[in-house]
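With one protein chain removed, the remaining protein chains of the complex are shown where they sit.
Right after this comes chain A.
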Amino acid sequence: MNEIARDPAADLGRLERLEGIGCARKRREDPRFIQGRGTYVDDIHLPGMLFGIMIRSPYAHARIKSIDTSRAKAHPGVHAVLTAEDLKPFKLHWMPTLAGDVQAVLADGKVSFQNQEVAFVVAEDRYIAADAAEMVEVEYEELPVVVDPFKAMLPDAPVIRDDLAGKDVGAHGARRHHNHIFNWQIGDRDRTDRAFDAAAVTVSQDMLYPRVHPCPLETCGCVASYDAVRGDLTVWITSQAPHVVRTVVGLLSSIPESKIRIISPDIGGGFGNKVGVYPGYVTAIAASIVLGRPVKWIESRNENLTTTAFARDYWMTGELAADTDGRIKALRVKVLADHGAFDACADPTKWPAGMFHVCTGSYDIANAHVSVDGVYTNKFPGGVSYRCSFRVTEAVYLIERMIDVLAQKLGIDKAEIRLRNFIPKDKFPYHSALGLDYDSGDYTPALQKVMKAVDYDALRAEQAAKRADPDCPTLMGIGITTFTEIVGAGPSKSCDILGIGMFDSCEIRVHPDGSAIARMGTISQGQGHQTTYAQIIATEAGIPASVIQVEEGDTSTAPYGLGTYGSRSTPVAGAAVARASHKIREKARKIAAHLLEVSPDDMEFDLDQFRVKGDPARAKSMKEIAWAAYNNVPEGMEMGLEAVDYYDPPNFTFPFGAYLAVVDVLKATGEIKVRRFYALDDCGTRINPMIIEGQIHGGLTEGFAVAFGQELPYDEQGNVLGGTLMDYFLPTAVETPHWETDFTVTPSPHHPIGAKGVAESPHVGSIPCFSNAVIDAFAHLGVTHTGMPHNAYRTWQQLLALNIAG
């Protein structure tokens, strides 16, 4: 940070020119997006490009008796029809998943989920491909289907993965059943059990976090182009982790990574859906290599919603032990995790349930134990983090719901019980019972600020009055969450993907005219990296943000990074940006000292220049220094002004927030109106308040969607019933409530600029807040839980069951 005390008034002009940290700078990305000038993967058109379409199974579980491609191959304009048999010679019919499992690229003898990839048709254009796809005749023999993870673990349940026969050890330890993937436990079971035995009060609650989908506006897709003469492969792909894709493609294809170029162009939303590698990518690449022509593959909406990376599907049982004052003594959690037919979860290798162990939340809980079982079912694979850090949404949902269940049992106010259990400020850094080291937090003032802003006591009084009135047409509910997130994966000692540590990187080159280009290992999908990274450089290296070009997503130019998901860009890559900026600044200090013929120790950094201590008139601007870097550097110094930083964070960051929702349930229809939503977030140092607010609005809106409408239900035959936007709720401005936002600032002590992540907090924090509000509306009637989504029909059923509808 800057070394001298400033006079804000005098610095204002220069600060405004810099547009550094804290400035509500307008997003640099937006002009091209709002003018339709973005370049998404489907905007890529190459000469001679072909189009591929996937043929998928209508059955959730079936043996493939035969595939007849002859009619499709004979269709004019068709170049190839690939099946597993065609990929076998290249060993491309199966591929590794991020979770240490394997997944069929094209079904190898049987299908295990509806819409599984069976064959790939490549034709002149997508219309011919679609026609030809209908000519491929596949004969199936149906097998019994299991979509319920509890039934999947019964002794006589159908075997979903024939290929794993005899393997009683998987990537995460022992498997105790043919449909079992792993059991993962953390915490001290004996101590926790003893705390439960000794406790005055215990509560238990089953809850399902239903299967949902990130549903980005842009579906997944790629354009693969193999140049047989040069032997190199270029793939444009909608990826949140282009370097990881390059490594996977290298492993699969045996092409050296130096000859593979992965380009993530503009991305129309990711939210976790675009982290993994999907069969369509592999088949498009294989087809391009075989045919020697570029091949494009773009998912339909239905394909996106029913085959590529879902989120959640966690069947959780939470238990709390407490004293009669509501002080929590222990937490016990059991989870049955439905991973679908292949384990394609995106989690750090060591943690098959991600960071679910942040489930002790913002509370000082001395004893805790968690046990998670992963299970195969005849559903599509995934288990990614939908706008959250790895499995943090599930964890926060569990603890925030359990606190309410405990409060109801004890008759304690739901705000008061939180205040009684918060980790006190003086206990940070805090070592949790499940082994995490919370870097910082200050929860009490955050909740109190929210309670004051909404006049909490008045709301509770209004609720009491309405409950006393039998003729009141509505039920009023107040929901509170005081969540802690864990983001910024992560320290390489605990986090890796495919063995690669989860560091991130930044490379900055300052040009002779003082402008600069910065390249990152991350990739923006709406987070505004081009805007915010430039602001960090502006403050830390004194170069105006307006002359900084930020580039991401091209593996041939960007330094290796693990990508953007789990709110890791600011905590990890943002730190790399700050540290690379510091390296630039330190070199600039030496050049400035050389130009002014003083010792570098006598120079002090001042916004956009170096000046001589005690003689502020003698100064060199960063612009002058940049010019000198290319013609007049101190003896022995390399020319140029550039820096690279690979940042391996020492810890995660722990943003937190206090949210409050007020809902009115209409007794006549079961409809729920969100009357008020107040969101206070603490993400440490705030780089761009306007982008933060935009991200919070987006996250709250997606949280609203999950709580009130999104789900991918299955029927017994394994049909996905939510696979279209007729059924899958995507809120627009019409349905979305009004959001009120607020903040406190508790900087991360270990991050170079004190920043945490923010874009996922509103999703993680709002969903249990909505549920808590809806359930609170029914709390006086003895209801402790109702499942999501809280749609009108389900709420209506609840009203009927309680005999209060109408």
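Everything below uses one rule, namely that contacts are C-beta pairs under 8 Å (C-beta built on N, C-alpha and C of every residue); 3 or more make two chains touch, one makes a residue touch a chain; residues count from 1.
By definition in this document, contacts and distances are computed from a predicted model.
**Student:** When you check the chain that is not on display against UniProt, which of "Pyridoxal 5'-phosphate synthase subunit PdxT", "SRPBCC family protein", "Phenylalanine--tRNA ligase beta subunit" or "Metalloprotease TldD" does it turn out to be?
**Tutor:** So the chain that does not appear here would be "SRPBCC family protein", according to UniProt.
**Student:** If the hidden chain were put back, which of A:138, A:262 or A:562 would touch it?
**Tutor:** A:138
**Student:** Considering the complete complex, identify which of A:265, A:561, A:718 or A:757 is in touch with the unshown chain.
**Tutor:** Reading the full complex, the residue touching the unseen chain is A:718.
**Student:** In the complete complex, the non-displayed chain touches which residues of chain A?
**Tutor:** Touching the chain left out of view, chain A contributes residues 55-60, 114, 133-134, 136-138, 140, 142, 302, 306, 715-721, 723-724.
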